[in-house]
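Written below as structure tokens is the structure these notes are about.
Shown here: the complex without one of its protein chains, the others still in place.
After this line comes chain A, so read on.
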């Protein structure tokens, strides 16, 4: 069984982003970039399925600027078999990403596509669901457990109020939540070996996809800062403040 995994290059989890002074966009020049954490979980899940003998090949795809190659190399070092880079300098929004992944899926014919539930830059949480719609395939979003069972996959989903398990016919799309697994630490020999794994290049034009953005960002701004309040010396003082000053209890 072939698995397709999509990975996005984003501003590293630990970087506190700033807005450009003209408010036109976020300033990402010279900041550390990494693989989106939810996508790392997606790669890890695919690799575990392969290690368990349930998957035969893992194809990893990334879409965007030239440096996405680095993100793909990380995925290869984690255990993916080969990579596809859809190179473009155009800002890609979820619908365009879903269309490009659909074009790749048409070629690769994966039985399972695993994506992160959202990217930590635009926080959209859309691409997996959109891809599932375009592929006319079922979706198991926000997955905390994935179990292959014959021609079906059982996905346990983290929903408001608890967990829900659904059974999906393959091919299916899974998007990962935080507790699906803990991604492995990549070791140096694997990083070296990953350099020899195949990395193919293509473009939105070659895939016949119009990747133009549909939403225009008019401005970005930092949210109002919440000011620190006061320290209270005792529990009694805290209760008095909450009752008499804040009036919330």
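Simple rule for what comes next: a residue touches a chain if its C-beta (ideal position, glycine included) is under 8 Å from a C-beta of that chain, and two chains touch if they have at least 3 such contacts; residues count from 1.
We take it that contacts and distances are computed from a predicted model.
Here one chain is missing from view; checked against "ABC transporter permease", "Transcriptional regulator", "Electron transfer flavoprotein subunit alpha" or "Butyrate--acetoacetate CoA-transferase subunit B", UniProt names that protein "Electron transfer flavoprotein subunit alpha". The chain that is not drawn here is touched, among residues A:45, A:81 or A:158, by A:158.
From the options A:42, A:103 or A:168, the residue with contact to the chain not on display is A:168.
Interface note: of A:34, A:88 or A:139, the residue touching the hidden chain in the full complex is A:139.
In the full complex, chain A touches the omitted chain through residues 11, 16-17, 19, 26, 93-95, 98, 118, 120-134, 136-139, 141-142, 144, 154, 157-169, 177-179, 214-223, 226, 228-232, 234-236, 238-239, 241-242, 246, 248-249.
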